[in-house]
Every structure is written in C-alpha cells, then in structure tokens.
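Would you mind keeping the following structure in view while I ask a few things?
Every protein chain except one is present and positioned as in the full complex.
Order as written gives the chain letters A and B; numbering starts at 1 within each chain.
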Amino acid sequence: MVKYMRLPTALAVAFALVTPAVLPASVAADSGPIKIAVITDMSGVYAALAGKNAVAAVQMAVDDFGGSVLGRKLEVDAIDHRNNGPEAAAKAREAYDGGAELALDMTNSATALAVGGVALEKHKLAIVTGGGSSAITGAACNKYMYHYAYDTYALASSTGRNIARGGGKTWYGIVPDYAFGKAMITDFTNAIKPEGGTFIHTDLIPLGNTDFSSYLLAAKNAHPQVLGVLNAGADTVNTMKQVKQFGLDKEMKIAVGLLFLTDVDALPDVFAGSRITTSWYWNQDKAARAWADRFTKVVGGGVRPTDIQAADYSATTQWLKAVKAVGSVDADKVQPYLDGKQFDDFYVHAGEWRARDHRVTHEMYVVDVLPKEQIKEPHAWFKLVQVIPPSRAFRPESQSICKKDW
Amino acid sequence: MNLSPDYLVTQIFNGLVNGGFYALLALGLSIIFGMLRIVNFAHGAMYMLGAFVAYYGAQLFHLPFFAALVVAPIVVGAFGFALETTLLRRLYDLDPLYNLLFTFAAVLVIEDGMKLAAGALGSPYATPALLDGATNLGFTIYPTYRLFVIGVCVLVCAAVYVVIERSPLGARIRAATEKPELTRAFGIDTRRLVSGTFAFGVALAGFAGVLAAPNTNVTPSMGDSIIINTFAIVVIGGLGSILGSVTAGFALGVIAAVGAVVYPPISNTLIFIVMVLVILFRPTGLFGTAERSA
Partner (left out) sequence: MTLALIRGRRGLAAGAVLLACGLVLPFVPGVYIVFAIDLVCFALVAVAFDMLLGFTGLLSFGHALFWGGAGYVATIVIANGITSFPLAVLAGVAYACVLSLVVGALAVRRSGIFFAMITLAIAQIQYFVVFQLTDVTGGENGLPITTRGTFFGLSLANDFVYYYIALGALVLGTAFAVRVVTSPFGAVLAAMRENETRAKSVGYDTDRFKLAAFVMSGTLAGFAGTLYTLGNRFAGQDGVDWHTSGAIVIMTILGGIGTIYGPIVGAALYQSLDFFVSKTAIGDKTNLVMGLIFAIVILAARRGIVGEILHRVFDRAPRLVEDEDRPDVLVPDVSHEAI
C-alpha cells in the first residue's frame, strides 16, 4: 500500500512545486490605493519607445498630482505585455481585478485591441498611447477605450498631404503585406489624392522579408518624386539602409510612415533626411522642453522623452483631473465627463476627447530628420516643417466606422 | 511593369547577393551536418554573433570592416569550438534530434543574452567607405558593396569546396565523416577534426554576419528569420553536400529576388514550397547522396 502511494505522492509534490504560493494583496473596492496599470513592452522592440521610461513618466504625473486623489493613494504598476496579445489581456484582467482603475500605454496594436476588449468587459478605462491602429477608434471601438497619441490615419494624412502639397505628386510605395501596411497605403493614397498625388506603383511585401533591394531597384527605375516607406520596425531600418545603399535618397524625397525619436537615436545615419509625422517633439516649444528637462532629470542618462512617453504623462494627468472633478474612479462616471471635453497641455494642443469614437484629437507635427552634423544638441533630431491642425490630422467624424453603442 | 533585360539582370544581381548569404550559411550548416550529423539550429544565432562582433569591434576598438571579416569568424569559431567540446559532444551517442533540441535551447540563450547586452532595436553599422557608392556596370549603376558581397561569397564558397574536395585535410575530413573508426585506426585524431569542423562551420556563419551588417539591421533576432530559410536551402541542395548547398543558395536567392517583383505574395513561402516538393520527389536533395540522408 505504501509502495503504491509512492508515485502519486511524488507527482503531487512535483505539481505542488510548480504552483507558487504568493499571497496577493486583496484590495477592497473603495478604500485601498487607486492603481494605474501601465501595460507596455518592457523588454522587446518597443522598450525604448515606451517601456520603463513610460512607467517613469506616469509616476511623474502621479507625483506631480500630489500622489493621491479623492483621499486615496495612487499606485503605478508596470506590466510587461511582451508584445503578446493574450498575455496583455490576461495581465490586464488580473490588474483590473486587483484594483487597477486605468490601463495605459499598450504600445503595439495587438495588445491595445486585446486590452480594450478586457476594459469593456470590466467596465474600466483603457487609454491607448503606444498602439497606432485606426481600428482602435474604428471597428474595435468601445465605450471604455480611448486612443490618445497617434494613429495610422493621422500619420498618413499629415505626412502625405504635406509632401504632396510641396510638389511630391508621384509616389512609389514600399508597403508590408499585413494589416498595418494595408491601412497605411489606404490612408496615404486618400491623403495625397486631393493634392493631385498618386501612387504610381505599390509593392505589397510579405512578412519575413529582410531584403528590399528588388523593390528599391524597381522604385529607382520608376523615377517617382517620393518614396513612401510605409513599414515599421526592423523592416523600416532594413529598407532605409538599402535606400541609402542604392542612393535613392539623393533622387527622391523619402517619406517614412512610422518613426520615433528612439529609432533615430539608435540609427541616426539611416534615417537622416526622411520626413515623418509625430504627435510631439521634446524640443518643439518652451513648455515641451521644460517638461522634457524634468523628465531627463528623473530618468537620467541624458535620455530625451518620446512622444509616447509624453502622452502617457499627459493622459494620466488628464484622467486624474477628471476623476477629481467627477469625484469618483467609476469609469461609467468618468467617461461621460471626458467625452467631448476640450483641453490643452504641454503635449496636447487644441485637444478634444472626441465623443463620437473616443479618438483624442490634437495637433500633429510634420518634421524632417536631421543628419548628425546638423543637430545642435544630443537627441535634437527633428526639425519642424508643418503644424497640422486636428481637423485635418485625424479622420473626420463623418467618416468614422465606429459603431458607437454608448 | 518594366521587364527589360537590363532590369532583369540587375534583379538577378540582387538575387545573387541574397543567394551569397544563403550559400555561405547553407555551406556551414551542411558541413556541420555532413560531418557531425548535427542540425545546428543555432547557426542563425552564430550569424548574428558575427555581425555583433563587427559592431562591438567598431564601437570599442575602432575595428575596421576588413579586419572584422577576419576577426569575427575567429571569435565565433572559437565560441563554437568551446560549445562543441564542452556540451554538444555529450549528445553524440544519442538520437540526433537531441542536438537539434540542444542547439534550439542555445538559440534562446544566445539571442536573449545578446538582447540584454545590445537592446532589441538595431545597432548601427555603416558600409565601409572604400566600398561605398555605386559602380557603373554599363546596364545599370549598382551599389559597389553589393558587388563586393557577391565576389566574396563566390570566392569563399569556391575555396571551401576546393579544400574539402581536393586537399589532404579535406580528404581526412571526408574520411572521418564516412568511416570514423577506420579513420581513427589510421591514427588521425577524429575528435579534433570534429570540433574543428564545427568551429569552421559556425565561423562561416559569423563571416556571413559581418558581410550582412552594412546591409541589414543588426539586431539580436536577425538570425531568427534566416535560419529557417537556411534549413530549407540545405534540404533542397542535399544535406551534407557542399555543391548542393552553394548551388541551391545562389539559385534560390535569384529565384526569390525575381519572384519578389513578379509576384510578391509568394516570395516568403517560395523556399518552403520548393523544399516540400524536393523532399517529396527527390528526398536526398538536388545533389545529396543516398547515405547522407537523415
């Protein structure tokens, strides 16, 4: 009998070892601390763009607000979604159940969409700053999710129109054959059309491709005025490296769809000379610079904030103000307060929490990336070319496909 | 669409560049498999290490590109040698699938380790000044660096072929591959040959990594996408066949490059489709020999 039980006991022991026994802090709904869950990429490709410095920015906002609201302490939780949708959703659920009232950041559209779904389920707010898919305020829109910083439509309409207006009428598109790429090419095509611009050719390039030489050669032979590099991440780097190799940047204007300050920090020579759109630049005006200087002091290392990190600070502050004004963290009370509200801060200019689809509209900025020799101080990569007002930057309300059910 | 001969030939040149990388990597992988019966999942990671040796060399020691072409293979080869003699060796008596699994584990460790050191964004590496710019080939103006890559790949592949198929050292390597005990009976130290061959195979990957650095984004995951394609190429060419790997590498590079502009949606799956067809209809690969199949 004893011998018979040896094995099952061993199995039970083995199994017990694998289930950890960490006691969670049980949180009472109305009296414990108010938690903000910053769900971001802490270790992967977006870690520099958002990551731990985004968490620091949110903490700055909390500290600047006084560290508490409605008499309750504020807590900032850093959660790594590791660019994995289901993981982001699972951790968001856990965070909401554990007392988080706001999920923030969600850099990477898949995680944004996943967390948005959880926010709807739990009736709690989620503000997306990092993810860029227009679906967040389109097909996937919901009552509790807001899109704060940029989206693919805004990037396309700003960069596209600016370049087309400046004489870039014929475009050649390097477009990745997945959702982001398809959205970008649609939005760019529509953006340049009113200015008389067209894409003379587009290459829909499948995922997994690291060599763009074939397409760039075709582009070279087509002699467009503008090369639209509408991919993201490593693809953009590879494309741009090869653009420089083929000397394309000397023959045509290079428009990059999606680019952030930290990308240029990592690879300045690759991106020099391209034109992009950003939602904010740390050196764009006095207020921005003042905040950026404080940020740099807090995180150290001379690092300058990206627009996403600034967005995280701004969104936190605006939410806290709303909570204070409404007198409750209940999302069902905060959301109607936010809907339609107009505001300004160092990050958002001419801003509005658009009620129609929860797109937060504000000014966007078309900038050129300066080469190393021309920058006046470290990280001062951008030169402002044009300010785009919110009415032109974002998808007009009339064109929204959001099925508003709130 | 422009299908003029000049344009096509230039696209073929693009294909030869990619094919060159494939050939170098497939060559190393094939040699390792032929000799050691190891399917080196970590081959892509070695390629990545080569690129990073070039990067860190430049950052820390101002190592010029041409020096890196020599230093990186040595460093990566040494690393491979160490890995083989200390760890991989223990799995030789077992089912070969265990080395596949072990090298897979090694990929996770190496890539994640590098990500901690260098971050997941790219690390900059510029084209060497001497090879910058373009050359007028008559029918097109083509980046000089790419011509260099094609030339170097062809030379290295040819040199390796000559050594393995025609030199005494190569004869010993081939003997040790086909009949290890008999070779040992002749007094040849097969253990050293085995470790040396593994080191050489991954050194080739490291060399390819340096060549890739000016062209491609240098990131810890740069080996990820290329390793699976390399497997496919080696299978198509014939596991263990040098001629097969090199030919298949260049050929598929060209086919993929031309296919990319003729019908883009298929370009990423083309290699796998060809691989599946080869496995079904010519299992030993285009140049493989019967006893070498797994």
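Note that in this section a residue touches a chain if its C-beta (ideal position, glycine included) is under 8 Å from a C-beta of that chain, and two chains touch if they have at least 3 such contacts.
All values derive from a computational prediction rather than experimental measurement.
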| item | value |
| --- | --- |
| Given B:A23, B:A106 or B:V218, the one touching the chain that is not displayed | B:A106 |
| Missing-partner contacts on chain B, residue numbers | 39, 87, 90-91, 93-98, 100-102, 104-109, 111-113, 115-116, 228, 231-232, 235, 239, 265, 268-269, 272-273, 275-276, 279-280, 283, 293-294 |
| On chain A, residues whose C-beta touches the chain left out of the figure | 4-12, 14-24, 42-43, 47, 79-80, 82, 84-87, 89-90, 93-94, 97, 109-110, 113-114, 116-117, 120-121, 133, 135, 140, 177-180, 182, 206-208 |
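Methods note: only the chains that are shown with their structure count from here on.
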| item | value |
| --- | --- |
| Centre distance in Å when chain A and chain B are each reduced to the mean of their C-alpha atoms | 37 |
| Residues of chain A defined as touching chain B within the complex | 43-45, 47-48, 177, 203-211, 213-215, 217-218, 221-222, 234, 237-238, 241-242, 245-247, 262-263, 266-270 |
| In the complex with chain A, residue positions of chain B that touch it | 2, 7, 10-11, 14-15, 17-18, 115, 119-124, 126-127, 133-134, 143, 145-146, 214-217, 219, 221-222, 225-226, 257-258, 260-261, 264-269 |
